[in-house]
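Just passing along the structure, written as C-alpha coordinates.
One protein chain omitted, others in place.
The letters A, B and C name the chains in turn, as written, and every chain counts its residues from 1.
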Amino acid sequence: MSFAIDKQGDIVVVDVEGQLIVGNRQELKQKVLDELEKGGRKFLVDFTQTGYIDSSGLGVLVSLSKKIREQGGELRLANLNDDLKTLFELTKLDTLFQIADTRERALESF
Amino acid sequence: MSFAIDKQGDIVVVDVEGQLIVGNRQELKQKVLDELEKGGRKFLVDFTQTGYIDSSGLGVLVSLSKKIREQGGELRLANLNDDLKTLFELTKLDTLFQIADTRERALESF
Amino acid sequence: MSIEVPNDVRYIESVIGLIQYECRLLDFPSRYCALNLPVALSEALSNAILRGNDDDPEKAVNVSLSATTQSIVIEVRDEGPGFDLEASTHDPADPANLEREDGRGVFLMRALMDRVEQFDDDGNVVRLTIGRP
Partner (left out) sequence: MSIEVPNDVRYIESVIGLIQYECRLLDFPSRYCALNLPVALSEALSNAILRGNDDDPEKAVNVSLSATTQSIVIEVRDEGPGFDLEASTHDPADPANLEREDGRGVFLMRALMDRVEQFDDDGNVVRLTIGRP
(Lines give C-alpha, C1' and ligand atoms only; values in the text may rest on other atoms or scores of the structure.)
Protein backbone atom coordinates (compact mmCIF):
# COMPACT_ATOMS: atom_id res chain seq x y z
CA MET A 1 0.00 0.00 0.00
CA SER A 2 1.23 3.44 -0.80
CA PHE A 3 0.27 6.97 -1.67
CA ALA A 4 1.34 8.39 -5.01
CA ILE A 5 1.39 12.16 -5.34
CA ASP A 6 1.02 13.77 -8.74
CA LYS A 7 0.51 17.43 -9.74
CA GLN A 8 -2.09 18.39 -12.33
CA GLY A 9 -1.49 22.11 -12.78
CA ASP A 10 -2.08 23.58 -9.33
CA ILE A 11 -4.02 20.56 -8.13
CA VAL A 12 -2.29 17.99 -5.90
CA VAL A 13 -3.63 14.53 -6.77
CA VAL A 14 -3.13 11.70 -4.31
CA ASP A 15 -3.74 8.08 -5.35
CA VAL A 16 -4.50 5.74 -2.46
CA GLU A 17 -3.16 2.37 -3.53
CA GLY A 18 -4.35 -0.48 -1.28
CA GLN A 19 -5.91 0.15 2.11
CA LEU A 20 -6.27 3.39 4.05
CA ILE A 21 -6.24 2.20 7.64
CA VAL A 22 -4.82 2.77 11.09
CA GLY A 23 -1.46 1.28 10.07
CA ASN A 24 -0.70 3.76 7.29
CA ARG A 25 -2.90 6.83 7.73
CA GLN A 26 -0.01 8.85 9.24
CA GLU A 27 1.88 8.44 6.00
CA LEU A 28 -1.00 9.95 4.01
CA LYS A 29 -1.39 12.73 6.54
CA GLN A 30 2.29 13.65 6.39
CA LYS A 31 2.42 13.62 2.60
CA VAL A 32 -0.58 15.90 2.26
CA LEU A 33 0.57 18.26 5.03
CA ASP A 34 3.95 18.54 3.29
CA GLU A 35 2.21 19.65 0.10
CA LEU A 36 0.06 22.10 2.07
CA GLU A 37 3.23 23.48 3.63
CA LYS A 38 4.74 23.89 0.14
CA GLY A 39 1.76 26.00 -0.88
CA GLY A 40 -0.69 23.46 -2.34
CA ARG A 41 -4.32 24.49 -1.79
CA LYS A 42 -6.34 22.26 -4.13
CA PHE A 43 -6.24 18.58 -3.20
CA LEU A 44 -7.87 15.61 -4.89
CA VAL A 45 -7.77 12.13 -3.36
CA ASP A 46 -8.44 9.43 -5.96
CA PHE A 47 -9.70 6.05 -4.66
CA THR A 48 -9.62 4.08 -7.93
CA GLN A 49 -7.00 1.70 -6.56
CA THR A 50 -8.22 1.58 -2.97
CA GLY A 51 -9.34 -1.56 -1.14
CA TYR A 52 -11.00 -0.66 2.12
CA ILE A 53 -10.92 2.33 4.47
CA ASP A 54 -11.43 2.10 8.22
CA SER A 55 -12.57 4.75 10.70
CA SER A 56 -9.05 6.08 11.21
CA GLY A 57 -8.69 6.42 7.46
CA LEU A 58 -11.93 8.36 7.36
CA GLY A 59 -10.73 10.39 10.35
CA VAL A 60 -7.56 11.41 8.61
CA LEU A 61 -9.53 12.64 5.60
CA VAL A 62 -11.74 14.70 7.92
CA SER A 63 -8.81 16.26 9.74
CA LEU A 64 -6.88 16.98 6.53
CA SER A 65 -9.94 18.57 5.00
CA LYS A 66 -10.27 20.85 8.02
CA LYS A 67 -6.59 21.85 7.96
CA ILE A 68 -6.72 22.57 4.25
CA ARG A 69 -9.87 24.68 4.60
CA GLU A 70 -8.18 26.66 7.37
CA GLN A 71 -5.56 27.64 4.79
CA GLY A 72 -8.25 28.65 2.30
CA GLY A 73 -7.91 25.46 0.29
CA GLU A 74 -10.08 22.45 -0.43
CA LEU A 75 -9.89 18.65 -0.40
CA ARG A 76 -12.09 16.73 -2.83
CA LEU A 77 -12.58 13.03 -3.48
CA ALA A 78 -13.05 10.94 -6.60
CA ASN A 79 -13.72 7.38 -7.74
CA LEU A 80 -15.31 5.84 -4.68
CA ASN A 81 -16.63 2.40 -5.60
CA ASP A 82 -20.03 1.30 -4.24
CA ASP A 83 -18.55 -0.27 -1.11
CA LEU A 84 -16.59 2.86 -0.26
CA LYS A 85 -19.58 5.07 -1.02
CA THR A 86 -21.55 3.06 1.55
CA LEU A 87 -18.92 3.88 4.18
CA PHE A 88 -19.21 7.60 3.50
CA GLU A 89 -23.00 7.40 3.57
CA LEU A 90 -23.14 5.44 6.83
CA THR A 91 -20.95 8.02 8.54
CA LYS A 92 -22.64 10.99 6.80
CA LEU A 93 -19.25 12.05 5.48
CA ASP A 94 -20.81 12.23 2.02
CA THR A 95 -22.27 15.51 3.29
CA LEU A 96 -18.87 16.87 4.32
CA PHE A 97 -16.90 16.10 1.16
CA GLN A 98 -17.40 16.99 -2.46
CA ILE A 99 -17.22 13.62 -4.20
CA ALA A 100 -16.83 13.24 -7.97
CA ASP A 101 -17.47 10.13 -10.04
CA THR A 102 -14.37 10.51 -12.16
CA ARG A 103 -10.96 12.09 -11.83
CA GLU A 104 -11.64 14.33 -14.84
CA ARG A 105 -14.83 15.71 -13.34
CA ALA A 106 -13.10 16.27 -10.01
CA LEU A 107 -10.23 18.14 -11.70
CA GLU A 108 -12.65 20.34 -13.67
CA SER A 109 -14.67 21.11 -10.53
CA PHE A 110 -11.92 23.13 -8.85
CA MET B 1 -3.83 -16.33 -8.77
CA SER B 2 -4.78 -17.61 -12.15
CA PHE B 3 -3.54 -19.01 -15.43
CA ALA B 4 -4.15 -17.06 -18.62
CA ILE B 5 -3.95 -18.97 -21.87
CA ASP B 6 -3.12 -17.17 -25.09
CA LYS B 7 -2.27 -18.48 -28.57
CA GLN B 8 0.65 -17.08 -30.53
CA GLY B 9 0.33 -18.83 -33.90
CA ASP B 10 0.63 -22.52 -33.06
CA ILE B 11 2.24 -21.87 -29.69
CA VAL B 12 0.12 -22.09 -26.53
CA VAL B 13 1.35 -19.45 -24.07
CA VAL B 14 0.40 -19.78 -20.39
CA ASP B 15 0.92 -16.89 -17.98
CA VAL B 16 1.20 -17.92 -14.35
CA GLU B 17 -0.22 -15.02 -12.37
CA GLY B 18 0.56 -15.28 -8.64
CA GLN B 19 1.76 -18.49 -7.04
CA LEU B 20 2.09 -21.96 -8.55
CA ILE B 21 1.60 -24.20 -5.53
CA VAL B 22 -0.16 -27.24 -4.17
CA GLY B 23 -3.46 -25.35 -3.91
CA ASN B 24 -3.76 -24.50 -7.61
CA ARG B 25 -1.45 -26.76 -9.61
CA GLN B 26 -4.36 -28.99 -10.71
CA GLU B 27 -5.91 -26.01 -12.43
CA LEU B 28 -2.74 -25.43 -14.48
CA LYS B 29 -2.47 -29.13 -15.26
CA GLN B 30 -6.05 -29.31 -16.50
CA LYS B 31 -5.76 -26.20 -18.66
CA VAL B 32 -2.60 -27.42 -20.36
CA LEU B 33 -3.93 -30.98 -20.84
CA ASP B 34 -7.07 -29.52 -22.43
CA GLU B 35 -4.91 -27.68 -24.97
CA LEU B 36 -2.85 -30.81 -25.60
CA GLU B 37 -6.09 -32.70 -26.20
CA LYS B 38 -7.18 -30.02 -28.68
CA GLY B 39 -3.97 -30.57 -30.65
CA GLY B 40 -1.54 -28.05 -29.13
CA ARG B 41 2.06 -29.31 -29.24
CA LYS B 42 4.20 -26.24 -28.54
CA PHE B 43 3.76 -24.86 -25.02
CA LEU B 44 5.39 -21.85 -23.39
CA VAL B 45 4.92 -21.07 -19.70
CA ASP B 46 5.72 -17.45 -18.90
CA PHE B 47 6.62 -16.60 -15.28
CA THR B 48 6.79 -12.81 -15.54
CA GLN B 49 3.90 -12.39 -13.12
CA THR B 50 4.70 -15.31 -10.84
CA GLY B 51 5.45 -15.06 -7.12
CA TYR B 52 6.78 -18.33 -5.79
CA ILE B 53 6.60 -21.96 -6.91
CA ASP B 54 6.68 -24.91 -4.52
CA SER B 55 7.69 -28.51 -5.14
CA SER B 56 4.23 -29.51 -6.31
CA GLY B 57 4.29 -26.62 -8.78
CA LEU B 58 7.64 -27.85 -10.06
CA GLY B 59 6.25 -31.39 -10.12
CA VAL B 60 3.34 -30.38 -12.30
CA LEU B 61 5.71 -28.76 -14.81
CA VAL B 62 7.77 -31.97 -14.92
CA SER B 63 4.75 -34.18 -15.48
CA LEU B 64 3.23 -31.89 -18.11
CA SER B 65 6.54 -31.72 -19.94
CA LYS B 66 6.66 -35.52 -20.02
CA LYS B 67 3.08 -35.86 -21.28
CA ILE B 68 3.67 -33.26 -23.98
CA ARG B 69 6.88 -34.94 -25.13
CA GLU B 70 5.00 -38.24 -25.35
CA GLN B 71 2.75 -36.56 -27.92
CA GLY B 72 5.75 -35.27 -29.85
CA GLY B 73 5.45 -31.75 -28.44
CA GLU B 74 7.52 -29.55 -26.18
CA LEU B 75 7.09 -27.39 -23.06
CA ARG B 76 9.44 -24.42 -22.65
CA LEU B 77 9.77 -21.78 -19.96
CA ALA B 78 10.45 -18.04 -19.99
CA ASN B 79 11.02 -15.11 -17.66
CA LEU B 80 12.17 -16.78 -14.47
CA ASN B 81 13.40 -14.14 -12.05
CA ASP B 82 16.54 -14.78 -10.01
CA ASP B 83 14.63 -16.33 -7.12
CA LEU B 84 12.78 -18.73 -9.39
CA LYS B 85 15.98 -19.57 -11.29
CA THR B 86 17.51 -20.60 -7.97
CA LEU B 87 14.67 -23.06 -7.43
CA PHE B 88 15.25 -24.68 -10.82
CA GLU B 89 18.98 -24.84 -10.18
CA LEU B 90 18.65 -26.37 -6.71
CA THR B 91 16.44 -29.12 -8.09
CA LYS B 92 18.48 -29.52 -11.32
CA LEU B 93 15.32 -28.86 -13.29
CA ASP B 94 17.27 -26.24 -15.24
CA THR B 95 18.78 -29.26 -17.04
CA LEU B 96 15.37 -30.68 -17.93
CA PHE B 97 13.72 -27.56 -19.32
CA GLN B 98 14.66 -25.17 -22.06
CA ILE B 99 14.48 -21.78 -20.33
CA ALA B 100 14.48 -18.47 -22.21
CA ASP B 101 15.17 -15.03 -20.79
CA THR B 102 12.34 -13.35 -22.65
CA ARG B 103 9.02 -14.34 -24.12
CA GLU B 104 10.18 -13.24 -27.59
CA ARG B 105 13.24 -15.44 -27.50
CA ALA B 106 11.20 -18.37 -26.27
CA LEU B 107 8.66 -17.90 -29.07
CA GLU B 108 11.41 -17.72 -31.71
CA SER B 109 13.10 -20.82 -30.29
CA PHE B 110 10.32 -23.22 -31.30
CA MET C 1 -9.22 -20.73 12.46
CA SER C 2 -7.35 -18.68 15.02
CA ILE C 3 -4.52 -16.19 14.85
CA GLU C 4 -2.45 -14.59 17.56
CA VAL C 5 -0.45 -11.52 16.57
CA PRO C 6 1.79 -9.08 18.41
CA ASN C 7 0.16 -5.89 19.61
CA ASP C 8 1.08 -3.81 16.57
CA VAL C 9 -1.33 -2.15 14.15
CA ARG C 10 0.88 -3.07 11.21
CA TYR C 11 -0.39 -6.66 11.45
CA ILE C 12 -4.00 -5.68 10.92
CA GLU C 13 -3.87 -5.73 7.14
CA SER C 14 -2.50 -9.24 6.83
CA VAL C 15 -4.86 -10.70 9.43
CA ILE C 16 -7.69 -9.17 7.44
CA GLY C 17 -6.22 -10.71 4.29
CA LEU C 18 -6.55 -14.15 5.85
CA ILE C 19 -10.15 -13.51 6.93
CA GLN C 20 -11.07 -12.13 3.50
CA TYR C 21 -9.63 -15.28 1.98
CA GLU C 22 -11.78 -17.43 4.26
CA CYS C 23 -14.83 -15.29 3.47
CA ARG C 24 -14.34 -15.97 -0.24
CA LEU C 25 -13.72 -19.69 0.28
CA LEU C 26 -17.03 -19.81 2.14
CA ASP C 27 -18.62 -18.08 -0.83
CA PHE C 28 -20.10 -15.20 1.13
CA PRO C 29 -21.20 -12.16 -0.93
CA SER C 30 -18.27 -10.21 -2.27
CA ARG C 31 -19.41 -7.06 -0.50
CA TYR C 32 -19.14 -8.86 2.84
CA CYS C 33 -15.59 -9.94 2.01
CA ALA C 34 -14.54 -6.56 0.60
CA LEU C 35 -16.32 -4.15 2.95
CA ASN C 36 -18.27 -5.43 5.94
CA LEU C 37 -15.80 -7.92 7.38
CA PRO C 38 -12.54 -6.04 6.67
CA VAL C 39 -13.77 -2.72 8.02
CA ALA C 40 -15.47 -4.19 11.11
CA LEU C 41 -12.44 -6.30 11.85
CA SER C 42 -10.05 -3.40 11.37
CA GLU C 43 -12.07 -1.46 13.96
CA ALA C 44 -12.13 -4.34 16.42
CA LEU C 45 -8.40 -4.99 15.98
CA SER C 46 -7.27 -1.40 16.22
CA ASN C 47 -9.36 -0.89 19.35
CA ALA C 48 -7.98 -4.11 20.83
CA ILE C 49 -4.40 -3.03 20.11
CA LEU C 50 -4.66 0.68 20.95
CA ARG C 51 -7.45 0.76 23.58
CA GLY C 52 -7.69 -2.66 25.23
CA ASN C 53 -3.95 -3.37 25.14
CA ASP C 54 -3.02 0.31 25.38
CA ASP C 55 -0.47 0.03 22.53
CA ASP C 56 1.73 -2.09 24.83
CA PRO C 57 4.18 -4.06 22.63
CA GLU C 58 4.41 -6.82 25.27
CA LYS C 59 0.76 -7.74 24.79
CA ALA C 60 -0.95 -9.81 22.11
CA VAL C 61 -4.25 -9.94 20.30
CA ASN C 62 -6.16 -13.08 19.42
CA VAL C 63 -8.55 -13.50 16.52
CA SER C 64 -10.65 -16.58 15.98
CA LEU C 65 -13.07 -17.32 13.21
CA SER C 66 -15.72 -19.96 13.16
CA ALA C 67 -18.18 -20.39 10.37
CA THR C 68 -21.30 -22.37 9.66
CA THR C 69 -23.05 -22.50 6.32
CA GLN C 70 -25.20 -19.67 7.62
CA SER C 71 -22.85 -17.27 9.37
CA ILE C 72 -19.35 -16.14 10.15
CA VAL C 73 -18.45 -15.42 13.78
CA ILE C 74 -15.20 -13.62 14.59
CA GLU C 75 -13.90 -13.05 18.10
CA VAL C 76 -11.21 -10.52 18.85
CA ARG C 77 -9.63 -10.82 22.27
CA ASP C 78 -7.31 -8.35 23.97
CA GLU C 79 -5.78 -8.28 27.46
CA GLY C 80 -7.71 -5.23 28.61
CA PRO C 81 -10.63 -4.92 31.03
CA GLY C 82 -13.37 -4.53 28.43
CA PHE C 83 -15.66 -1.55 27.90
CA ASP C 84 -19.28 -0.53 27.62
CA LEU C 85 -20.42 -1.13 24.07
CA GLU C 86 -23.53 1.06 24.26
CA ALA C 87 -21.77 3.99 25.89
CA SER C 88 -18.95 3.74 23.33
CA THR C 89 -21.22 3.99 20.30
CA HIS C 90 -21.34 7.53 18.94
CA ASP C 91 -23.80 8.62 16.29
CA PRO C 92 -21.88 10.17 13.39
CA ALA C 93 -25.08 11.84 12.17
CA ASP C 94 -24.95 14.07 15.24
CA PRO C 95 -23.66 17.41 13.86
CA ALA C 96 -21.35 17.66 16.89
CA ASN C 97 -19.56 14.53 15.68
CA LEU C 98 -19.39 15.09 11.92
CA GLU C 99 -16.05 16.87 11.91
CA ARG C 100 -14.43 14.81 14.64
CA GLU C 101 -11.40 12.81 13.63
CA ASP C 102 -12.13 9.79 15.83
CA GLY C 103 -15.08 7.97 17.35
CA ARG C 104 -16.53 6.20 14.29
CA GLY C 105 -15.10 2.73 14.97
CA VAL C 106 -17.70 1.09 17.19
CA PHE C 107 -20.50 2.71 15.22
CA LEU C 108 -19.16 1.29 11.94
CA MET C 109 -18.59 -2.14 13.46
CA ARG C 110 -22.22 -2.26 14.53
CA ALA C 111 -23.51 -0.84 11.25
CA LEU C 112 -21.59 -3.39 9.17
CA MET C 113 -22.22 -6.52 11.24
CA ASP C 114 -25.49 -8.24 12.07
CA ARG C 115 -24.47 -8.50 15.71
CA VAL C 116 -21.69 -7.09 17.89
CA GLU C 117 -21.25 -8.34 21.43
CA GLN C 118 -18.72 -7.50 24.11
CA PHE C 119 -17.95 -9.81 26.98
CA ASP C 120 -15.18 -10.44 29.46
CA ASP C 121 -13.38 -13.73 29.43
CA ASP C 122 -9.99 -13.31 31.06
CA GLY C 123 -9.76 -10.04 29.19
CA ASN C 124 -11.95 -8.32 26.69
CA VAL C 125 -13.65 -10.15 23.84
CA VAL C 126 -15.58 -8.53 21.01
CA ARG C 127 -17.67 -10.95 18.97
CA LEU C 128 -18.75 -10.00 15.47
CA THR C 129 -21.42 -12.01 13.67
CA ILE C 130 -22.59 -11.72 10.08
CA GLY C 131 -25.13 -14.04 8.49
CA ARG C 132 -25.49 -15.11 4.90
CA PRO C 133 -28.13 -12.82 3.39
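Methods note: a contact is a pair of C-beta atoms (placed from the backbone, for glycine too) under 8 Å apart; a residue touches a chain by one contact, two chains touch by 3 or more.
If you're wondering where the values come from, they're calculated on a predicted model, not measured in any experiment.
Trainee: Tell me the shown chains the invisible chain touches, ordered by label.
Mentor: B, C
Trainee: Quick one: say which of B:14, B:60, B:78 or B:100 touches the chain that got left out.
Mentor: B:60
Trainee: Considering the complete complex, identify which of C:3, C:50 or C:85 is in touch with the unshown chain.
Mentor: Of the candidates C:3, C:50 or C:85, C:3 is in touch with the missing chain.
Trainee: Quick one: which of B:6, B:34 or B:83 touches the chain that's been left out?
Mentor: B:83
Trainee: Can you name the residues of chain C that touch the chain not displayed here?
Mentor: Looking at chain C, the ones touching the missing chain are residues 1-6, 10-11, 13-15, 17-18, 21-22, 25.
Trainee: Using the document's contact rule, name the residues of chain B that touch the chain not shown here.
Mentor: 1, 19, 21-23, 51-56, 58-60, 62-63, 66, 82-84, 86-87, 90-93, 95-96
Just so we're on the same page, only the chains that are shown with their structure count from here on.
Trainee: Kindly indicate the chain pair that has more C-beta pairs in contact than all others.
Mentor: A-C
Trainee: Please tell me the distance, in whole Å, between the geometric centres of chain B and chain C computed from their C-alpha atoms.
Mentor: About 42 Å, centre to centre.
Trainee: Indicate the whole-number Å distance between the mean C-alpha point of chain A and the mean C-alpha point of chain C.
Mentor: The computed centroid separation for chain A versus chain C comes out at 24 Å.
Trainee: Multi-chain contacts in chain C: which residues touch at least two other chains?
Mentor: In chain C, nothing touches at least two other chains.
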